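Every protein chain but one is kept in place in this view of the complex.
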């Protein structure tokens, strides 16, 4: 099962709405089941450096089917996945990337958000995921 | 002047509508005045290899403020810009990328479309540009 | 608003003057509002490895509209942005990159300096920023 463009746009709209409520300017990326870019939107004034980070968060979340922040717990010095960020042309391992599942708990893609604190990034990404549950 | 997200989304909607009329599955990318990704959408079933091409077409059109196909006329063997495609981490010099102007003829961004013949790619990109004129 | 070449050259001259006062050989890069290189100068004898670092510092400062050293505080092991340097083809997150603002507090570009200690790099960059205030 793969995310449709309609679903990806629903997720982005939900994330944009949450960003608006929080007064934030965000980069929002959705990738499909193959970790390839499906849809993307950048709020006016959002950080330029967050384009790549949002896309890498979405990819990272699908690459390992887990929240990006979980990987970051394991990639610290001394951790079991130390410096895993060097793989795949660069992973992002802090919060803001979340797998997207369908009603059958299948991963059909992932969302990545960047533009504020990692807590805000995660919350805005979560809004995109939840609208598809 | 820089394209807004609202304008970028209008352009993508107009291109999606044109693609639907033509029965095509497309990758559609919009970049801002700095050639950075602003919005993106990929129709279900569109070629995976066209994600990067659509984005590179949009960038190329903004890099030189001209339709991508114009560059391709000059980059052929024996042409004055032969192999210019090796610059800028890869240019795409066949049709499908078009600068986006505002009412004052300022370039505010560019659109790139990939997923069919270059004639269709160009026509779908053109629809996105015209809606903002 | 985007930095002009005249402004970029003023900033570089001011940074060169400060470097001369401190007896340092520096690489000095200025990028525009789109994070693209606008002007660059390398003092005779300055480190070759600092060319890329100066440019990446300037880009990083514009990518996130903050001093590069601020990002480095958050990207340490255990920090909320750990290993963010893997994004955007490589960020530099230690001091020496500073956003350039105009009189209306708009970011119009950024400067990056590399060639000495990070304290000296920052001081020389600061001289370039201040001349445009």
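Going in written order, the chains are labelled A, B and C, and every chain counts its residues from 1.
Rule of thumb we're sticking to: a residue touches a chain if its C-beta (ideal position, glycine included) is under 8 Å from a C-beta of that chain, and two chains touch if they have at least 3 such contacts.
This is a predicted model, so every value here is computed, not measured.
Partner chains of the missing chain, restricted to those shown and counted over the full complex, are B, C. Touching the missing chain, out of B:26, B:91 or B:127, is residue B:91. In the full complex, chain B touches the omitted chain through residues 34-35, 60, 62-65, 77-78, 80-84, 86-89, 91. If you put the missing chain back, the residues of chain C touching it would be 2, 4-5, 8-9, 32, 34, 36-44, 48, 51.
Keep in mind that, in the parts below, only the chains that are shown with their structure count from here on.
Judged by the touch criterion defined above, the protein chains are all mutually in contact, each touching every other.
Once the centre of each chain is set as its mean CA position, chain B and chain C turn out to be 32 Å apart. For this pair, chain A with chain B, the centres built from the Cα atoms lie 25 Å apart. Per-chain CA centroids place chain A at a distance of 29 Å from chain C. In chain B, the residues that reach two or more other chains under the touch definition are 32, 34, 36.
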